[in-house]
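A single protein chain has been removed from this complex, and every other one stays in its place.
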Amino acid sequence: MSHITKPRVVHPALEKNALGLTRRDYEGRMSTLCAGCGHDSVTAALIEAVWRLDVEPHRAAKLSGIGCSSKTPAYFMSDSHGFNSVHGRMPSVAAGANAANRDLTYIGISGDGDSLSIGLGQLCHAIRRNLDLLYLIENNGVYGLTKGQFSASADIGSTTKRGVPNEQPPIDPVLLALTLGATFVARSFSGDKEQLVPIIEAAIRHDGFALVDVISPCVTFNDHVGSTKSYAHTREHYREVTETAFMTPTDFVPLAEEITADIGAGQARDVKMHDGSVVRFRRVAEDYDPTDRDGADAYVRERIREGEVVTGLLFIDPDSRDHHAVMNTVEEPLWDLPFEDLCPGSDAMEALMSNYR
Amino acid sequence: MSHITKPRVVHPALEKNALGLTRRDYEGRMSTLCAGCGHDSVTAALIEAVWRLDVEPHRAAKLSGIGCSSKTPAYFMSDSHGFNSVHGRMPSVAAGANAANRDLTYIGISGDGDSLSIGLGQLCHAIRRNLDLLYLIENNGVYGLTKGQFSASADIGSTTKRGVPNEQPPIDPVLLALTLGATFVARSFSGDKEQLVPIIEAAIRHDGFALVDVISPCVTFNDHVGSTKSYAHTREHYREVTETAFMTPTDFVPLAEEITADIGAGQARDVKMHDGSVVRFRRVAEDYDPTDRDGADAYVRERIREGEVVTGLLFIDPDSRDHHAVMNTVEEPLWDLPFEDLCPGSDAMEALMSNYR
Amino acid sequence: MTTARVNDFAFKIGTVNGTGSASANGLIMQSIFRMGIPVSGKNVFPSNIQGLPTWYEIRVSASGHVARTPIFDLIVAMNPATYARDIEELAPGGWLLYDSSWPMADTLKRDDINFIGVPLAEMCVSNFEKPRERILMKNIAYTGVLAALLEIDLDVVRTLLEETFGETKKHLLDSNFKSIRLGYDYATEHFDCPLPIRLEAMSENDDAIIIDGNTAAGLGCVYAGATVAAWYPITPSTSLVDAFTAFCARFRKDPETGRARTAIIQAEDELAAAGITIGAGWAGARSFTATSGPGIALMGEFLGLAYYAEVPSVFFDIERVGPSTGMPTRTQQGDILLLAYASHGDTKHIVLFPADPAECFEFSVKAFDLAERFQTPVFVMSDLDIGMNDWVVPKLEWDDEYTPDRGKVLDADDLEKIEKFYRYLDVDGDGIPYRTIPGVHPKGAYFTRGSGHTKWGTYTEDSEEYLEVVDRLLEKIDSAGAHVPSPKIRSRPDAKIGLVTLGGCDGAVREALGTLEADGSRYDFMRIRGFPFSEEVTTFLESHELNIVIEQNRDAQLLSLLTLETPIAKDRLASVRVYGGLPMSAHHVITGVHERLGIGAQAEGARA
Partner (left out) sequence: MTTARVNDFAFKIGTVNGTGSASANGLIMQSIFRMGIPVSGKNVFPSNIQGLPTWYEIRVSASGHVARTPIFDLIVAMNPATYARDIEELAPGGWLLYDSSWPMADTLKRDDINFIGVPLAEMCVSNFEKPRERILMKNIAYTGVLAALLEIDLDVVRTLLEETFGETKKHLLDSNFKSIRLGYDYATEHFDCPLPIRLEAMSENDDAIIIDGNTAAGLGCVYAGATVAAWYPITPSTSLVDAFTAFCARFRKDPETGRARTAIIQAEDELAAAGITIGAGWAGARSFTATSGPGIALMGEFLGLAYYAEVPSVFFDIERVGPSTGMPTRTQQGDILLLAYASHGDTKHIVLFPADPAECFEFSVKAFDLAERFQTPVFVMSDLDIGMNDWVVPKLEWDDEYTPDRGKVLDADDLEKIEKFYRYLDVDGDGIPYRTIPGVHPKGAYFTRGSGHTKWGTYTEDSEEYLEVVDRLLEKIDSAGAHVPSPKIRSRPDAKIGLVTLGGCDGAVREALGTLEADGSRYDFMRIRGFPFSEEVTTFLESHELNIVIEQNRDAQLLSLLTLETPIAKDRLASVRVYGGLPMSAHHVITGVHERLGIGAQAEGARA
C-alpha cells in the first residue's frame, strides 16, 4: 500500500512494534468459529503480519463478504474499520473504499464460496483493476456456514463427508489470477504460519491486488478422509512440494534493513517492491522465476497434474501499477479533498452556460 | 449434442441438405445491425453450419443475453426456438433449458461485454458444468449497443476512437476456458468463414461446453487504427499465425463418411468425438497436441506474447462428459417424463408418513 | 403461574450448538408426540456452526395450541454462558434444571424458582470411557432427567432409539439408553417426580406427523412432478432442496438404470438459480428454486423477465429477518411487498402463503399448477419458523386422481391442426395465451424476449403494440385471484371486528381468539392464503367495521398490500406487528389487539 513507510523493529524478543503496540493490540473479538477451524490460524497469521508491519489499526480497513471465513475481520484488529458486506461482493466495496481513500491499508478476507461462486465476477474484475488490496481466500473447498456443500474449489474426486465425489473441475484461484493478469499471486496453508506471515506482509506491501489463496481446512465439514482440503491431505501433498525445494518466500525484508545474506547467494533471489522493500525467495526450484507469469502458470499446472499443492509466493510483478495509477488520480485521498478543489464555482458555471445556448 | 445422428449429404452443388432444406430455410429476420458489422458474418457462418449439420430448425434453441451480438439469434433460423434473455445471464437460462430437455441443439450467442463483464461468473460456471452448449462470443472489444465503451476483452494499449488507451489486462476467453477445464476451446474470426464454419459444426457436435471466441469487429465503434479488434489488425495478426502453420481444423468429417486423406498423413491429426464424428486438424504446429490442455495453454500464451491472434480449434477433450452425464440423468428429456414416473403416488406417501412419526 | 398442569406447559433446553443436543431434543419432542399429546418445537439457533448458545423450545398443549409461547415453566440450562438469561426468562415458580457438576454462582439464584441440579457431566465421566462419548452422552442424559420430571414414557423413548439405531448400531442404542437411565434414576432418586407440570398419554396424534415445512415443501415438489431444481445455499431455505434431493434419491431413480429423473443444480448464485429455473420452465419442465430474502433481492431482474416473457417457474422464499443479511436464523415476514411487485417496471406476481408444513406441501403442488396455468413466476412464501421448525400436522395425503395442470399448452397434435401459432395472442379472451414446448413441433417455434413485443410475438417499440401486451398481463395476473387458495375464514354472528393474518401467525392468532373472546367480545378471523386477493378477501374486509391485520414485519406489509389491492377503506384497517425474529405468540396478538382497541394496559407495544 502506498503510504506506509515506517520501518519496523525486528528484535524478536521485543513484544512491542515500532508503534509501541503488542500483538494483543491487534487482536479482535473472540472467534465464534468451530474449534480447530483453519480460519482461526489465518487470523493469527494476520495479527502477526500487521503487528510486524506496524500497521496503525485505525488506518486499516478490513473487508469481507459472508461466510465463516468472512467473519474473520471481527476476530482481529478490533481498533480497525471493519466492513462485513454482502456475500461475494466485497471486492466492489473495497474498490469503492479504496477509490475514496487510497491511504488506508486494505485487507479483504473471503472464502472459496464467497470468491469463486457468487463472487467470481467481482474477484476477476478486482484483479483486472489491480485494486490495491490484500485479498485472502480462506479456502476449504466447502461452504462452511451453510453446512458443507461443495464449493467451486473442490477438486475432482474429493468427497463429501458422506462419500459423494465432486465431478466438476475446480476453479483454482492461483491459475485464475495468473491468467487474468494478477500482479501478486501466492498460495499457503493455514497450518504453516511461518510461511503465511511473510506472504501476508509482502501482500499488504504490494502495490496492487495481492491474491493469497490459503488452504484453510473446515474441521466440521471437510476434514475427512477423501477430502483434498483436509489437514492431512494438505500436509501430505504440501510437504512434498517443499521437499522438492519449490519456492516459498521465507523472508520479507523491508526497506530500512540491509539484506542479510544468510543463505547461499545462488539460492536466494530478491525482488524489489515499489516502496523499496524486497521479497526474498528461497527454496525455489532451480530455474523458477517468480516474475515470469507464464512460467509460473506452467509450473503450477505441472505440479497440480502431479497432485501437489504448490505453495509460496508464486508470482510477483515488481512493476505493478495499482488502480489509482491507472486512473491517474491525485495523491491525496479523494474523500478529503477540500470542497474548493472540487466545486468549480459560480464563475465557471456562468462561463459554462454559454456552451448550452 | 447427444441426439443428432443424421448423416449429411455433402455434394457441394446440392443446395438441399439431408432434411431437404436449403440454406434459406435457416435464415432469420433481417439484421438490424450496422452495415459491415462482424456479427452478421458470424450469422452467415452459423447458418452454413446448421444447414450442413442438418439440424432440424425446431429442434434447436438459440439463446442469448443482451447486446448487438445477442441480437444474432433473431437473424438466423426463424423456425427455431429463440430466447433473448437478460444481459450476461444466458448461460444459466441455457443450463435450465438443457436440464429440462437434453435433446435439443443448444446454440448460445453472446458478446464480450455480455460474457466477460456482467456475465463472467455465469460463463465460468457453465464451463465447469460442461453444459452441452455451443457458446459463441462475438468478440469486438467494446460494448457496441451502448455505444463503444471498452469491454473486458480490450487489449492493453488498444485505443478508443478518440485515442484513449485501455490499461487493464484483457480477459482472454480462450485462456480462461482452458484454465477452468473447458472441454472444447476455439478461436476464430468473423472474416474467415472457411475456418469458422467447421469449428461451429464441431462445437455443436461436441458433447459439452464448446467455447468459440470469434473476433467480430464493430465497424461503428472499434474498427479504427489503434484498435486491436479491428478488421485490419485482426487480419494482419491473424494471418501471421496461419502462416506459421499453426493449427486450424479445416475439415469436420461426420460419422457416416470415410475420412478422405486429401492431405499428407503426417500433417493430419484426427480426433474422434463422442458420436463417432472426427475432427481433423491440419496446418497445426509440428508438436501441437490439441488434446493437451496445458500444452495448448502454454502455446496460446506464447503466441499472445508475440502479439499474435491464435485461431483455430485449440483444444478438445474427446472424453468430455457433459452436465447430464455428471448428473447421471436419464436419457429422456426430463420435461417429457410421464407423470407416473415422477409422482410417487398415494401408497408411497402413506408408507413415507411413518418416517415422520 | 406454574401450578399443576397436565399436558399444558412449555419448557426449553439451552445448550451449545454443535454438541449433539439436536438429537436429544428431537427425541424428547418425538416421545411426547408418540405419547399422543399435541406438541410443538421451536429451534432458536445462532448463525454459526459450533460453540454458541442455542435453545430448543417445546410446548405441550392438550388443547392443540401450536404457537410459540414466550413463557417457560421449565428450562434445561446446559450452557453456563446463558445461565443468567435462562434463569431470568423462567416463569415464577418454574424449574431450572442444570448440570451441577460445577457449582452455580449464587448471584444467579432466584428465590421464586426451583433449581434442579443434576451432575450430568460427572455421571457421564464415571460411566463412559471415550472423551467424545462423555460429551455427547451428557446431552442425552438430560432426556432421562426430563423423562422422570415430566413423565415421558421411557418405553416410547426406548422404541424411538431402537428405530433410530436399528440392529446395526446396537452399541449406540445401548450407550444412549444407558445415559438416559442414568439421568432418569438420578432424578427419581433425588427429586419429587413428577413435577406438577407433567405429561399424560393421549391419543391425539394417531393421524399426525411431525415435519418441518421445508421437508413438506420438498416433498410437494416431488409429488407435483418438478424435474429441475436450481438453488444456492442460504439459510433457512437450504433444507428444502436437501429434502427434495433426498426424496428424489428415493423416488426418482429409474428403477432399471438407477439414473436420475431429476436435475438438481447447485447454482453459483441466486441469479443463476433464477436463470436455470426460468430456462427449465421455458423448456417445459416444472422447475423451482428455493431461497431467502437476499436471494430474492438478487433475482429481481430475472423475475421481471419471467413475468414479461411469461415463463412458468416457482420460487420459494423461506424468509428470515431482514433487512440485508439481518438475522439469518430468525424468522420474519418481511418480503411480502417485494414478492408481490418484484422487479423494475410494472409487475405483479402470484404469491401463496402457507401457514404450516401441511400447507407447504399442498401449496407447493398448487404453485406449479398456477405457474403453468398463468405462465408466470409463482412465489411460495414461507419462513424460518414454518420451514425449519418441527410441526405436528395431519398426515399428508395424496390423491392419485391428481393430474398436473400444465395450462394452455399446444402439443404436437394441436399444432398440426392450427394454421399459425402466436405465442402472445389472447385467443380465448382470458388473458392467457397458448404456449408450446420447444422441440415438439415445427409450428410451435417462437421467439422469447424480455424486450418489447407484440401479441404476435414480434419485437416492437410501438406504444400501442406494447400496451396490448402489458395490459393483458395485468388482467391475467389479477384473474389468478380466483385460483389461489381461498382464505380461511371463521365467522361469528355479529362480529364487528375481523382479525386478518397470514402464514405462520395462524396459530398465535387463533389461540388469541380464545382469550380475546373470553369477555364476550366477538371477532371474525381470516387467514389469507394467496395473492392476488380473491373476492372473499374483499367481502370479509368490507363486512367488518375494523380489520386488524396481524403480521410479522415492521412496515405492515400485508396491510399495505390489502390497502392497494382491495377496495377497503384505509380507516377500516389497523395493524398489529411482531417482528423481533421469534415466532409470534398469542400473547403478542392479545396485547396488540387490545392496544388497537384501547382495551387494558397499553404497556406492551405491538413490536415486542
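We call the chains A, B and C, going by the order they appear; numbering starts again at 1 in every chain.
One rule holds in what follows: a contact is a pair of C-beta atoms (placed from the backbone, for glycine too) under 8 Å apart; a residue touches a chain by one contact, two chains touch by 3 or more.
This is a predicted model, so every value here is computed, not measured.
The missing chain, though absent from the view, touches A, B, C when the full complex is examined. Between the chain not shown and the residues A:37, A:53, A:68 or A:93, the one that touches is A:93. Within the set C:332, C:534 or C:547, the residue that contacts the chain not displayed is C:332.
Where chain B meets the missing chain, the touching residues are 32-35, 66, 68, 71, 84, 86-88, 117-118, 120, 143-147, 149-150, 152, 220.
By the touch rule set out above, chain C reaches the unshown chain at residues 46-47, 293-294, 296-298, 300-301, 303-305, 307-309, 321-330, 332, 334-335, 337-338, 341, 343-348, 449-452, 460-461, 463-464, 466-467, 470-471, 474, 553-555, 557, 560, 563-564, 567, 569-571, 579-582, 607-608. What chain A contributes to its contact with the hidden chain is residues 56-59, 61, 63, 73-74, 78-86, 89, 91-101, 103-104, 121-122, 124-125, 129, 324, 327-331, 333-337, 339, 341-346, 348-350, 352-353, 356-357.
FYI, only the chains that are shown with their structure count from here on.
The distance from the centre of chain B to the centre of chain C, each centre being the mean of the chain's C-alpha atoms, comes to 44 Å. Chain centres here are Cα means. That of chain A falls 40 Å from that of chain C. The mean-CA centres of chain A and chain B are about 35 angstrom from one another, to the nearest whole unit. Residue positions 117-118, 120, 152 of chain A are each in touch with at least two other chains. In chain C, 268-269 are the positions where the chain touches two or more neighbouring chains simultaneously.
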